[in-house]
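Take a look at this one; I'll ask things after.
The complex appears here without one of its protein chains, the remainder shown in place.
Right after this comes chain A.
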Amino acid sequence: MQRIINFILSYRNAFLYGFLMVISLVLTIRSHSYHQSRFFNSSKWVSGNIYGTAANISAYFGLQEENQRLVEENEELRRLLFNNATPTNPILPDSISTTYEVISANVIKNSFSSPRNYLTIDKGKNHGTATDMGVITTKGILGIVENTSNKFSTVQSVLNTKSNINAKIKNTNHFGSLKWDVGDYNVVQLVDIPRLVPLVVGDTIVTGAMSSIFPENIPIGVIKKYDLDNSRSFYHIDVELFNDMSNIKNVYLIINKNKEEIQELEARTQNE
């Protein structure tokens, strides 16, 4: 017994190291396999407020650029309004007024250089956000809300190896999944598009109708290059994003009012 205690005492640092390592590894692996931790993420009060203050200060340096972007969007929306009969560039689908509601928010923390990127935004449960809401910018999709606190939310970026979004080629109904292979932060991958689909470099990719998170036809990006995958029957497409992921300030959250109904119906159908 004495020897065992002596042994443990003489290696106590190694044991402590092992113990701390195991804790960290468990947390890491859990965050890989499922959602990020519910208790330790940057939507919490302390980190949210610190990021909020910092974003408040740094926002002044980008005001001009941001104003320019908002003016451009207003222009576009006014054009749509005045030419209501023939919207040449339907950024927002017609059904949005009835089915979808939009909340605006500011990004207070952004990251795009790690394999699993998250953003933090300054709207939380108090403003009506919830897990699995879609987040878009004026140019295209950004990600999906993952955790919320009272005043802040974290968003799983499309630049996240766990991200998987339904997407299709514009004006067709060939859909696939949008993923990211940890390469370039402006390029994501569209997989599972069958070989028989005719593709052209420069084709626009938009969100598909298969998910209850995003409305259909929200722009994502354009085809940069494509080739066949290992099975030779599906395409592996590199999509260049419309968004500049390194420079994002104003975002919109999309609330689908019919989502619960859709999910309930689907769950009931699968159970039968």
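Note that contacts are C-beta pairs under 8 Å (C-beta built on N, C-alpha and C of every residue); 3 or more make two chains touch, one makes a residue touch a chain; residues count from 1.
Basically, contacts and distances are computed from a predicted model.
Chemist: Among "Sulfate ABC transporter permease subunit CysW", "Rod shape-determining protein MreD", "succinate dehydrogenase" or "Cbb3-type cytochrome c oxidase subunit", go ahead and choose the protein name stored in UniProt for the chain not displayed.
Modeler: Matching the unshown chain against "Sulfate ABC transporter permease subunit CysW", "Rod shape-determining protein MreD", "succinate dehydrogenase" or "Cbb3-type cytochrome c oxidase subunit" yields "Rod shape-determining protein MreD".
Chemist: From the list A:T138, A:T154, A:N243 or A:N256, pick the residue that touches the absent chain.
Modeler: Missing-chain contact among the listed residues: A:T154.
Chemist: Would you indicate which residue among A:I8, A:V182, A:V201 or A:I262 is in contact with the undisplayed chain?
Modeler: Going through A:I8, A:V182, A:V201 or A:I262 one by one, A:V182 is the residue touching the chain not shown.
Chemist: In the whole complex, not just what's shown, which of A:S31, A:S177, A:T204 or A:N250 touches the removed chain?
Modeler: Missing-chain contact among the listed residues: A:S31.
Chemist: When the complex is taken as a whole, what residues of chain A touch the one chain not shown?
Modeler: Spelled out for chain A, the touching residues are 12-14, 16-17, 20-21, 23-28, 31-32, 36-37, 40-42, 44, 47, 50-51, 54, 109-116, 118, 120, 154, 182, 185, 246.
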